[in-house]
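As you look at this complex, bear in mind that one protein chain is not there, while each of the others sits in place.
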């Protein structure tokens, strides 16, 4: 594994938690983002993620550096999976260790917000009756929603 | 495993993350509290945790119910280990799943704060030159600190 | 008879983890007085009392058969 990576195989979150653990760490937060079946009344069949892989890994590492500067003593690892993901599959894992717990929560939440801002990864939702690449506009096939 | 338990063996955090995962869950936060080597310049050799086990498990379950009422759609599992723990060992694991990520972070942090308020579990720190049960007072053997 | 449990720093103070004592139809406040006489300083320890695994108020009544625990400030996590 790399500390900041885009992968195509199922994610084992424990690897990333283990990576960030150190004797100085009193707290580790591990966030996993999963494919959710229902979003605003629309049933997702599965998701397809695509990435601009080299840039995405660079941006993930950049987020890690931002965090390690912003919150002293933290250590970060992030992985995002691409390809077809089924309901409950892990799309993203963020592991943060810190001497103290408050920082571990804050820094972890910061990471997911930044991922959603700057990392070139895209999600396509596939419903029973259509599909769409999801971006800022968050369009949904309104007429087709049951 | 039980969703709210006090254990004596090493904690496998993944069990608790798996327990809370559901098709409705878009986010799972997993917090692990670890034995930290250094606290305010004092080196910890190891920790010993003691619990009033039946009441502790009852209070952990109560925290879980508080969360599931406060944040709709969440599911919670918590375990705390007792006995002698070495540096980096997991003392506590908190898993929270939620449809949305913000709630998963908030509810998880709420759980650890509540554990520190109401769950009858005590930590004894063992340093090179002494030991003490830690409570509100947070005393340290000042003269002996190098 | 009631069963008394002592934990952590309180157990260090009492020297024993538990004991059975004759006590019934008296309040938590009464138990504190009894305990502070037997174990001087226990009342100043910031401990709370739990009756049958629930934190109790000073006015709560303890019945024969109850399990009572002295809960020093907790420090889990």
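We just call them A, B and C in the order they show up, numbering each chain from 1.
The definition used in the following text is that a contact is a pair of C-beta atoms (placed from the backbone, for glycine too) under 8 Å apart; a residue touches a chain by one contact, two chains touch by 3 or more.
Computed from a predicted model, the values in this text were never measured in an experiment.
Every visible chain touched by the undisplayed chain in the complete complex is listed here: A. Screening A:11, A:51 or A:96 against the full complex identifies A:51 as the residue touching the chain left out.
Touching the omitted chain from chain A are residues 33, 49-52, 54-56, 58, 80, 91-92, 112, 115-124, 133-137.
Here is the rule we use: only the chains that are shown with their structure count from here on.
Legend note: the chain whose CA centroid lies nearest the centroid of all displayed protein CA atoms is B. Here the CA centre of chain A is 49 Å from the CA centre of chain C.
Distance between chain A and chain B, defined via averaged C-alpha coordinates, is recorded as 24 Å. Across the assembly, chain B contributes residues 33, 112 that each touch 2 or more other chains.
Residue positions 77 of chain C each touch two or more of the other chains.
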